[in-house]
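Note that one protein chain is taken out, while the other chains of the complex remain in position.
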Amino acid sequence: MTAFSNQSLMRNKYYSWIIKNLFSSWVNSLMTVVAIIFIYEVGTFFLNWAIFGADFRTNFRGELITDRTLCSKNISPGEFGACWAIIYARWDQFMYGFYPIEQVWRVNFVYVLLPLAIIGILFDKLPFRKYFIYFTFIYPFLAYFMLYGGPGLSVVGTNKWGGLLVTLFLGVTGIGLAFPLSIVLALGRRSKMPIVKSLCVVFIEFIRGVPLITLLFTANVMLPLFLPDGVNPDNLLRALVAVTLFQSAYMAEAIRGGLQAIPRGQIEAAQSLGLNYWQTTRKIILPQALKIAIPPIVNTCIGLFKDTSLVLIIGLFDLLGIGRAALADMTWTKLYYEVYVFISLVFFIFCFGMSRYSLYLEKKLKTDNS
Amino acid sequence: MERVIQLEKVNKWYDDFHVLKDIDLNVQKGQKIVVCGPSGSGKSTMIRCINRLEAHQKGQIVVHGTELTNDLKNIDMIRKNVGMVFQQFNLFPHLSVIDNISLAPIWVKKMPKKEAEDIAMSYLEKVKIPEQAQKFPGQLSGGQQQRVAIARSLAMNPDIMLFDEPTSALDPEMIKEVLDVMIQLAEEGMTMLVVTHEMGFAKTVADQMIFMDEGKIVEQATPDEFFNNPKSDRTKLFLSQILNH
Partner (left out) sequence: MESYFVRKLIFDEKSRSLLIQTLVIGLFALFIYLIAQQTAYNLEKRGISSGFDFLNISAGYDISIRLIPFTSEDTHLRAYFVGLLNTLMIAVCGCFLATIMGFLVGVIRLSSNWLFRNIAYVYVEFTRNVPVLLQIILYYSILLHLPKIKQAIEIFDGFFLTNRGFFTPSPIFKEGFSIVLCSFIVAIIVSIFIKRILKKKQEQTGKQYPIFYINSALIILTPILFYYIMGRPLEFDTPVLKGFNFKGGMVIRPEFLGMLFGLSIYTAAFISETVRSGIIAVSKGQREASQALGLKNNLVMRLIVIPQALRVIIPPLTSQYLNLTKNSSLGIAIGYADLVHGFGGISLNQTGRAIEIMLMVMLTYLTISLTISLFMNIYNKSVQFKGNA
């Protein structure tokens, strides 16, 4: 008896939810119908294109696809599905660029360890967090050694790097280098010393006022002009300089927001205990300010991660650059949608993941403070 | 008697607003002075000048024979010897209670961590909340927080303590636990400069009462004289308001 009434209550709950959200008025009902038709049309079209009617490695005749003429849609006019074979064929390039194939294990090694290096920063309640953080500091050196080479490992020049490797390298390194710089800029912007303050303000506002592409051009064309002959940073390094400066200005603004949220009393209490400026900053202000600033910082990181795609304009082969190179190849040309949809998906996974994390932090901050 | 704090013709302005006008004040070692006065009269400003959370513009402030100027070394030295307790507690929310207390001994006095934590525990016992050591400030009541703040100041082993309305952000039932700690401190011979409107506390503890109004010290007297026979009309008015309250 009770089970039955529970069940009917449950049914009632669903029922009232449906009424409220889908059929509350005749306009609402009409909208529901329109939406269902829309979802059905778009959904079936997309699924048929991307999955049910698509070629993966073989076409509808069962042949292995080795060039675009073998895609079903290029054989039979009735077929329109995607031809994912291009992704399979270019998989190594998408992941590693032109990294020598017998050395690719080094990149994989770095990829696999990346989550371990980041996880300690992301979750403050992680068990053994201290050791993860130690690893975070070792990781860049390890990764550089593995990727570039050195004693015991053959050198692989950055001109061979590409695809996801370049995208991640620019994103992660850019963020990592920009972080300390942005703290300095944010503190400088709040300094009482007028010269320090105005230098920081001018730098931040200048960087934020111009498009990234102009910075990339400048770094690409002008860095060699600025530097003595012996020092000639390669293309990737030049891009990294631009990306780092760019990111540091945006991050500095996010951190400044956090600094502004710290009550004056915190600083006064620290001063009254005899802590000097650096001790107060390091022990009292920054830990609190950064905690508040992490969600906006993560948002700037999402922006940067997407913006790394701009380096293709200065001739680097990031994910998008590799994609365009694949399309420029006569064997695979014209499979635009497959390539762009695939790259979009990769970016989406990373960026959406980061934005979820930022939301999670915001919620956590709210509950921590209440 | 040794003079530990000496203010001579101290003046301070916020832009063109004259907050402190020719303040003269002497505090001797072991003396307990209670400062009162209407809101905005400059009480906080005066005691914040003594450890230079605010800079004065004219006159002289000498603490332990060292004059307060722009000299950062002197400021550091004075701050090490002068503890301060704030109305809003100002505990560090990201640090546990024990870390709040041991922070300054470790970083300012360069004490080993273990030793600093032992000291922290001993002061927590003194303010009667050793069991709260591992909690965070947000998990404590207001009275407990203020007692942690007192312990935090004491851990630097200062010879002077400044209190700026330490009980006025507290619910009535918590005021007593904080005042008890302060009374105990007074009994141990600490030099104290206390801004408060707790007149009961003033009567039991104070050696001297100071009444401030509009940036001036209007009256300075022993508690006995101050409460029973105030000289200035403004003091009378203030006392009648606060005692009838």
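Residue numbering begins at 1 within each chain, and the chains themselves are lettered A and B in the order written.
In the analysis below, contacts are C-beta pairs under 8 Å (C-beta built on N, C-alpha and C of every residue); 3 or more make two chains touch, one makes a residue touch a chain.
Keep in mind the model is a prediction, meaning the values are calculated, not measured.
Engineer: If you put the missing chain back into the full complex, which of the shown chains would it touch?
Structural biologist: When the full complex is considered, the omitted chain touches A, B.
Engineer: Pick from A:38, A:88, A:105 or A:137: which residue touches the chain that isn't shown?
Structural biologist: Going through A:38, A:88, A:105 or A:137 one by one, A:38 is the residue touching the chain not shown.
Engineer: Touch as defined at the start, partner being the missing chain; which of A:155, A:193 or A:330 qualifies?
Structural biologist: The missing chain is touched by A:193.
Engineer: Out of A:213, A:262 or A:365, which is the one that touches the chain we can't see?
Structural biologist: A:213
Engineer: What subunit A residues would touch the chain not displayed?
Structural biologist: Within subunit A, the residues that touch the unshown chain are 21-22, 24, 28, 31-32, 35-36, 38-39, 192-196, 199, 205-206, 208-214, 217-218, 221-222, 224-228, 302, 306-307, 309-310, 312-313, 320, 324, 336-337, 340, 343-344, 347-348, 351-352, 355.
Engineer: Where does subunit B touch the missing chain, residue by residue?
Structural biologist: 69-75
The definition used in the following text is that only the chains that are shown with their structure count from here on.
Engineer: Just give me the whole-number Å value for how far the CA centre of subunit A lies from that of subunit B.
Structural biologist: Centre separation, subunit A to subunit B: 51 Å.
Engineer: Spell out the residues on subunit A that touch subunit B in their complex, using ranges where they run on.
Structural biologist: 263, 265-266, 268-276, 279, 283-284, 287-288, 291
Engineer: Note which residues of subunit B are touching subunit A in the complex, please.
Structural biologist: Result: residues 48, 51, 53, 72, 76, 79-80, 82-84, 86, 88, 90-94, 103-104, 107-108, 149, 152-153, 156 of subunit B touch subunit A.
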